[in-house]
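Only a single protein chain was left out; the remaining protein chains are all shown in position.
Going in written order, the chains are labelled A and B, and every chain counts its residues from 1.
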Amino acid sequence: MEGDLFTVALLSSGLRLATPIILAALGGAFCARAGVLNLALEGKMLLGAFVAIVATFYLGNTLAGIFVAVLLGGLLGYMFAFFYLKYEVNLIILALAINLLIGELTVYVMRVLFGNVGSWSDPSIQRLPDFEIPLLSSIPIVGDILSGYNFIVYFSWLACIVGYIVLFHSKFGRHIRAVGENKQAAETLGINVRRVQVSAMVIAGMLCALGGAFLSVGHLSLFTRNMSNGLGWVAVTANIFGFQHPLGVLLTGYFFGLAEAFAVRIQNVTDLPPNLIQLLPQFATLAALILVALREKANLALIRRRFRRQLARGEMQTPVAGD
Amino acid sequence: MDNYHRQQRVNTFLVPLLAVISGLVVAAVLIIFTDNSPFAAFEELFKAGFGCSSLNRCAFFTTLERATPLMLTGLSAVVAFRSGMFSIGQEGQFALGALTAAWLGFALDLPPVVHAIVIMLAAMVIGGIYGWIPGVLKVKLNINEVITTIVMNEIAVLFLVYMVNFPLRADRGTTAYSPVIDETAKLMIFMPGSKWGMGFVIAVAAVLAVYFYLWRSAPGYEQRMAGQSSLFALFGGIRNDRAAIRGMFISGALAGLAGAIEVIGVHYRINQDFAPGLGFTGLSVAILGQVHPFGVFLVAILFAGVGLGAQLGLQINLGIPRELGGTVIALMILFVAAEKFYTDGISGLRERWAHFRGQKTAVELAMEEKK
Partner (left out) sequence: MANAVELRNITKYFPSSNVLANNDVTLSIAEGEVHALVGENGAGKTTLMNIFYGLHQPDSGEILVNGQPVEIHHPDDAIKLGIGMVHQHFKLVPSFTIAENIMLGIEPNQYGMLKKKEEAELVRQLANDFGLPVDPYARIRDLPVGMQQRVEILKALQREAKILILDEPTAVLTPQEVKELLAVVRNLAQRGRTIIFITHKLVEVKDVADRLSVMRGGKMIGTRSVAETSIPDMARMMVGRSVLLELDKKPATPGQVVFKADNITVTDASGLPAVRHISFSVREGEILGIAGVSGNGQTELVEAISGMRPVEGGTFTFVDKDITRRSVGERRKQGMAHIPEDRIKIGLNLETNLDENLVVNRYKLPEFNRLGFMILSAMKRFASFAVKQFSIAAAQPGEMIATLSGGTCRRWCWRVSCLASRSLSLPTSQRAVWMWAALSLCIGRWWMCGTGRRRCC
């Protein structure tokens, strides 16, 4: 059983913990591809977590609660877009303000509604049920790793694959990438840049909210203040590390989730410091950033060296003035 | 032309003011949900945040104490922004500064004042280096400083958690704390009942120093020129890269100092949640303060007062959750960042007023000028 703890259970709890990261990072990837740096993933996730559990409580149905959370997440994404596009608010300041606002407002509303508490839950709230995927679950180890989660986990994988297809093989996705890379090119061809960016931000808001809902009614069934606890920032990093690519994000998100799972596991089983494991993906991201930059630089240096060699050999055909 | 200039000046003050008022209006709506009168609540908030019933029970001193780290992290953001670097690494630099102070606070054995000074200098160097790294990465490898500082914030905070939980842990109790620092390392306190003391004086000195550095010194001039127009600076023979890196180092040092003062002036030890968003709040202070040291000074006190007032006045006296304070602050940042909303509104009103008085519109004036 001990051995199991370190293998199958670890991998599957890594997948579980990775779910909100993957979803939010995918949202971040959509925004980044549309040329919007979205640092408000944390706030949007937190909103999703809070709204999901409150709506579940009032509606008496977990799925309905999640649905409301996703809708409100989309609405927050729309607000974000509105402030950014209409009033040209600096994206970073806007994101930080939204993170702070949601962080405080959720606790404020929780306390106004449910009394002076730091975390809240109600026995009536049903956690989202896990289910096995029929054929997959019967395969020995693979079945244990890939099956037995609630639908949000499966959805996060599906969302990444669909996200990839949308971004790279659909008309909408091509417009997103065109807007992100050269806004004016898209604009002069009659693409509605504003609409594309708004859609990307609304999608991001919905995905983040779903990730948040996973925390409050999927993984646990309670809400605590600042429940997302930096996972949104982890998602920002995972998005960078995954190069704003939906499939890359799936992998890096899992990497981060696995590190979290490992940290939790180590804490329970041994006395070893858990946080050092969590540092690993962060350092990996920093290293990836530096490596990419170094590669760019090396490429430039290569072009320059080639040019200098030609120069030395006198191979440059210098155009004669006045021809 | 001169008119335009005057309008710009007016907007510098009018926009933050309108933003603050808008924030309060939304807050009033939120207060109404709790069946309290907004006016009573604001009075309570003001009394608890900025009031002073007697010298011993003066809430305002606590506000000043809490404004100290905000001022320093705000200044940190100002210096970075003014050199053209959008650094949001205050959080991480603050954490490392605090960690340095917490460790040196008990690890060193020095005479009173010297001990505190050594700690602060060490924290500034550590924070400075932590700011210098993204600066170098930006200048040498052109890696976006926003991204590197985000990642480095995460790293610093995780490192702090590790240090508090393991190497620096005081005892194996339920919550992890670092050992309490030596008496020699503590900063002087002016008023018993609050931790208002030397730390605040240092922060005010830093406000003045940053102002003189940026607007009166040659390196500061270089930095501002590089930040406002890098091509212009290059054209004028200013070393942009050096200016940016220097700005990042100073910015990091100020955030590190904030962390150190928070430890040796207020808490005397650290736990694993020691950097509770202070870095980001500092950033907001800088924005609302129009990226100017004096603005930072005022806004830091405003933020600290609103936070304290919400905690003591609203939560304890009226039962309104203290998170209202943070909500109001977030709204103010949002509104001040939406500057265009107000400037558009203001110039729209001006146009209408001019039209009402029978003056000509800008287009008409321009056409006449050309003729």
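As a convention for this text, contacts are C-beta pairs under 8 Å (C-beta built on N, C-alpha and C of every residue); 3 or more make two chains touch, one makes a residue touch a chain.
Please read these numbers as outputs of a predicted model, since none were measured by experiment.
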**Q.** For the chain not depicted, the shown chains it touches
**A.** A, B
Q: Can you work out which residue in B:19, B:181, B:238 or B:332 touches the chain that's missing from view?
A: B:238
Q.
Touching the absent chain: which residues on chain A qualify?
A. 165, 169-172, 174-175, 177-178, 181-182, 184-192, 300, 303-304, 307-308, 311, 316, 318-319, 321, 323
**Q.** Residues from chain B at the interface with the omitted partner, ascending
**A.** 1-2, 4-5, 8, 212, 216-219, 221, 224-225, 228-229, 231-239, 362-363, 366-367, 369-370
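Note that only the chains that are shown with their structure count from here on.
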Q: Return the distance between the CA-based centres of chain A and chain B, expressed in whole Å.
A: 28
Q: Write out the stretch or stretches of chain A touching chain B in their complex.
A: 37, 39, 83, 87-90, 92-94, 96-101, 103-105, 107-108, 111-112, 116, 230, 233-234, 236-237, 240, 273, 275-276, 278-279, 282-283, 285-286, 289-290, 293-294, 296-297
Q) What part of chain B is in contact with chain A in the complex they form? A) 30, 33-34, 86, 88, 137, 141-143, 146-148, 150-155, 157-159, 161-162, 165-166, 277, 280-281, 283-284, 287, 319, 321, 323-327, 329-331, 333-334, 337-341
